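Let's turn to chain A:
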Amino acid sequence: MRTPLLLTTSSLLFYLLLIGPFAGYLQNRPFIERIGYVPSFKVLKLVAADHKEVTASFLVMKVLMYFGGLIELTQNEVAVAPDYPAMSRLIHNAVELDPYNMDAYYFAQAILSWDVGRVDLANKLLDHGMQYRTWDWQLPYFAGFNHAYFLKDYATASRYYQRAGELSGFDLYKNLAGRYMQEAGRTELAIRYLSTLEQGEKNLAIKKSYQLRLIAFQEVQRIEVARDEYQKKFGRLPASIDQLVQEGLLTPPVDPYGGNFYLQPDGKVATTSKFAFATKEGSEPAQK
Partner candidate 1 sequence: MSAISIENLTKTYRGKRGAKVDALKELTLEIEAGEVFGFLGPNGAGKSTAIKTLMGLISPTSGSATILGKDITTPDARRSVGFLPENPSFYDYLSAEEYLVFVGKTFAMSGPELKEKTASVLNRLDLWEARKRPMRSYSKGMVQRVGIAQVLVHDPDVYILDEPMSGLDPLGRTLVKEIIKELRERGKTVFFSTHITADVELICDRVGILVAGALQTVRPVQEILAAGVVGYQVKAKDIPQELFSYYNADSQAEWLSVPKADLGPVMARLQAAGSTVELVEPQRKDLEAFFLDIVAHSQA
Partner candidate 2 sequence: MTSMISVTLKGIFRDRVFQGILMTALIFLLIPTVSLLSMRQVTELSITLALSLNSLIFLLLSVFLGGTMLWKDIERRYSYGVLGLPMTRSSYLAGKFAGVALFFLLTAIVLGAATFVVVFFASSLYPPERPVQWEIIALCLFFDVMKYVLLVAIAFLFSTLSTSFFLPVFGTIAIFLAGGATQQVYDYIHSTAGDTLTPLVKQAASGLYYLLPNFSAFDLKVNAIYGLSTSFSGLLLTIGYFLLYTTFILSLAALIFSRREMR
């Protein structure tokens, strides 16, 4: 009678001593460990049986939680290199399991095109999604933006915007598109796109990422306006952003991604952060 009692109390005591460091260890594990190993979709498809859709949602959630954690850490100014290939792999697995999962396409568009710089992958996924979600105007809308903004393929972009307009029943996208189908409208196009998405977003992590990007582009727009004013005034392009600040045309811009804005020789505004958090060295998004 005494031995079990002793065992119960002592094990409970040691458990209480252990649980703190244990939880701490789990919390501080590297992100790649937290995102975890996910078997290939071929294996998942077999094991998931009639729970493929849930498994797909689970994978997307996993990526989203991971991404949410990253955004939070960046806020606290902890430099963490996100593991984009792992995220991309999970998203690909998700759409293999459930080709209809909109969250997966949406997230892929949000991350792959901007943060990873793999617009080709994002477009591939969007095309994949359009085969299934034949009723959905958002997919062609994203694809249209990608082609216009990133690839400057205005003809293809118009086709996608056209389709988005037909599916949504709004001519808005068609009309809007026309205005931005040129180099000069790029920044405004991006701001428009981002603020539309930002308003409709309820997931805080994603919303935060839109807000950051929106701030960055608003900064770019400010610089562009100052640049154009400088050109009007002096008849030539400014040499640097500092010049604009010295002339009193601009208050110093801040890159929310931690980079520095600069002017390219042709006068285009760029930033050392490339509008993304630092990527893991040498990491490439997984190829499908």
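The working rule: contacts are C-beta pairs under 8 Å (C-beta built on N, C-alpha and C of every residue); 3 or more make two chains touch, one makes a residue touch a chain; residues count from 1.
These made the cut because all candidates are chains of the complex that A comes from, given by their letters.
Everything numeric in this text was worked out from a predicted model, so none of it was measured.
Every option in 1 or 2 belongs to this complex, yet chain A touches just one of them, candidate 2. Those residues of chain A lying in contact with candidate 2 across their complex are 45-47, 49-54, 57, 61, 64, 98, 100-103, 106-107, 133, 135-136, 138, 201-203, 206.
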